[in-house]
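What you see is the complex with one protein chain gone and the rest in place.
In order of appearance the chains are A and B, and numbering begins at 1 in each one.
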Amino acid sequence: MSSATTAAVLPDAVPARAADSWYPLRRALEAVLAPLVALGVAGVLFSVFLLCLGQSPLDFLDLVWRGAFGSWFSIQNTVQRAAPLLLTALCVALPGQLGLVIIGGEAAVVLGGLAATVAALPLVHGGPFLVLPAMAIAGIAMGAFWIGISGWLKARLNVNETIASLVLAYIGLALFNHLVEGVLRDPSSLNKPSTYGIGDGNMLDTVPWLDVHPGLPVGILACVLSWVLIYRTSFGFASRVTGGNVRAAQLQGLPVTRLILVACAIGGGCAGLAGAIEVAAEYGRANASLNAGYGYTGILIAFLARFNPLAIMPMALLLGGLTAAGGLLQRHMGLPDATILVLQGLIFVSILTSDTLYGRFRWFQPRGTA
Amino acid sequence: MPADTLLATDVSRRRLLAGGAAGLAALGLPGRRASAARPLIVGFIYVGPKDDYGYNQAHAEAAAMLKKTPGVSIVEEERVPESDDVSRTMESMIRLDGATLLFPTSFGYFDPYMLRTAAKYPNIQFRHCGGLWQKDKHPMNTGSYFGYIGMCQYLNGIAAAHATKSKKIGFVAAKPIPQVLVNINSFTLGARSVDPAITTSVIFTGEWSMPVKEAEASNSLIDQGIDVVTCHVDSPKVVMETAERRGIFACGYHANQSKLAPKGYLTGAEWNWITVYRQFIDDALNGKPIPNFTRGGLAEGFVKMSPYGPGLSDAGRKNVDSVKAEMMKGGYTVFKGPLKDNKGNTVIPAGTAYPETAIQLESLNYLVEGVNGAIA
Partner (left out) sequence: MEALSTVLLAMLAGSLRVSTPFLFVSIGECLTEKSGRINLGNEGVLVLGAMVAYATSYETGSPWAGVAAAGLAGLLLGGLHGAVCSLARVNDVAMGIAIMLAGTGLAFFFGKPYVQPTAPLLPGIPFGFWSSSAQVRNALLVCPLFLLGIAAAVAMEWCFRATRVGLRIRIVGDSQDAALAMGLPIARTRFLATACGSALAGVGGAFLSLYYPGSWNEGLSSGQGLMAVALVVFARWNPINCIYASLLFGAAGALGPSLQTIGITWGYYLFYAAPYVVTLIVLIITARGGRSLRGMPGQLSIGR
């Protein structure tokens, strides 16, 4: 068994010694400090990169600050970009508890959005209180079904879920395009093929006062609920045990097949809901704009958060902030758009490398009767 | 939100110092350009890379020319997806850079992103490349501009007809939408105006930018015997290079690609956006209203033809030149009845003609006789 993969999802097998009441706090500190140190290291490396190009790292920091967090507008910008990523990251993090790596969330987003639109079309005159729940249900169901296929293939036939979900993502996107530009197309959508609209009156508004994407509260709620599910229910415990060691779980009589199916379905449902919200809040109809890469970015966030739903939130903010700042870098430093990709790559390599720091320092470890 | 004004750009800071009213502007309702001393800040937003030898490069080249204009400052952002990201980019340009005139250049930016942002910032001017703006329906601080490039594809077709030996020519297309179909049909009609025996084969790649698929499509067409190819994808680079490598002729699209196919490049249909942008910016600098709806073709200088390549015979050059001269006079019509589609239905009855400005062409949904292929 490769210890590497399980590290991120291992349940707290060793309970804290009763004598060491500060241990949980120190452990939390360790979990916060390690990525922060990694972030710092990535920052230093990137500064060196900029210096080599003859650019000032200070200008860069200033722009990142201004573009991502420096003003109410920038914060809104960052949060707005982070909102859809919360749900798509859960699509990776929930099956991740079982040691599954699902990378096909993108298809769940677009198909979820499409299903939500189709569900809304016959109800257009029923008003938002009828349309929006129908969209949410259809989106969740479609996403759950699509990622559920990968889970089912894994549970029943032992088809590798990473590869099945990747291949199914390509197939799902093809299906989406085929339907949107074929039978479901609104003939009046001339140069941007789209489905019929759900009606302006039925669309989701931005969050009052904050003026941010309605996906944000939904995403936060989903992250919190997922955390409860994983760390406070027997389903979550069973999943984490299975993620730690499948054979042990089977020996203990845990329903591994059902756990896999349920985790994949919930994760897929989250991604499908993300698609439904995008349609309801942004486009009002399904078209190629749904295929914006949220599913793929969600993978990165989930891994950075080490599959912890609460950690997904700051990581989504970090990523949203970087993208928000990316535009300013292009405009003010004349750097190509790929600069932000380089920085993201450095940050990810660095943060994931920092996983090795866990448990290296005695100070963070349980004390007492040693 | 005081934090906003304090931390935003110099522009906002100056606004704050200028007085209460200007400070209010920085709150999200940036007013009209108060002082003439401050440069006009113009934002360009591209969906792909600026150097794609195609759609985005055509815009970026014009933007680069404008950078030399005194009193104008250009901010650009490339690879902005047609999603909420573009609203964020526009707002960021307005709030953090002080841009007052924005050019979101990709078709899909219009609805809902540009419209929504324009409603939020009524004092900022938005002009969208695509031609969707309608009076009474869309805000007055928005507008569209577009060029009738189908005419150039017609000329491409004439050039292709003079170069082809197999009487089969090819078209690599992204999606069967009206803009693309007009180009395919114009190319075919141009070729068949020279020799009615010519047929066009079309392959749809389904994506605006997917080089491997475009190369595969070109090769498939060439294997089938076509010997002139053109395309309508965001970056024609791969199509042109594949044609050159396989020793057939090519007609360009979007920008000048003659460097990519020095032997086989016949001519090409190019955008000439500088005409439009220059006019808009002159209007803005002189305090005149910027037009909401602008369109033009060859005669107006919105589009142009690439210089002829060595592959085009003298007879071909003369033919293209003479038709182009007709077009420059204005009113030249490519789509005129009787015209049949490739299923045998009459789509334009005898006696009816649709000039380039005709609204009917904007919802065109057929392939004309002589095109092999169907739209689903």
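Please note the rule applied: a contact is a pair of C-beta atoms (placed from the backbone, for glycine too) under 8 Å apart; a residue touches a chain by one contact, two chains touch by 3 or more.
Everything numeric in this text was worked out from a predicted model, so none of it was measured.
Asker: What shown chains does the left-out chain touch?
Answerer: A, B
Asker: Decide which residue listed in B:Asp51, B:Asp283, B:Glu300 or B:Asp321 touches the omitted chain of the complex.
Answerer: B:Asp51
Asker: Which candidate, A:Ala31, A:Leu61, A:Ile220 or A:Val246, sits in contact with the chain we can't see?
Answerer: In the complete complex, the chain left out is touched by residue A:Val246.
Asker: Please output the residues of subunit B touching the missing chain, sorted low to high.
Answerer: Looking at subunit B, the ones touching the missing chain are residues 49, 51-53, 201-206, 209-217, 219-225, 235, 237-238, 241-242, 245-246, 259-260, 372-376.
Asker: May I ask you to list the residues on subunit A that touch the chain which is not drawn?
Answerer: On the subunit A side, contact with the omitted chain comes from 1-5, 7-8, 99, 101, 153, 156-160, 162-164, 166-168, 170-171, 174-175, 177-178, 181-182, 246, 299-300, 303, 336-346, 348-349, 352-353, 355-356, 358-359.
Keep in mind that, in the parts below, only the chains that are shown with their structure count from here on.
Asker: Considering the complex alone, what residue numbers of subunit B touch subunit A?
Answerer: Of all residues in subunit B, those touching subunit A are 1, 3-4, 6-9, 28, 49, 75-85, 88-89, 91-93, 95-97, 107-108, 111-112, 130, 175-179, 206, 362-363, 365, 376.
Asker: Can you list the residues on subunit A that touch subunit B in the complex?
Answerer: Within the complex, subunit A contacts subunit B at residues 66-67, 70-74, 77, 80-81, 177, 181-182, 187-188, 190-193, 213, 282-284, 287-289, 292-293, 323-324, 327-328, 330-332, 336-337.
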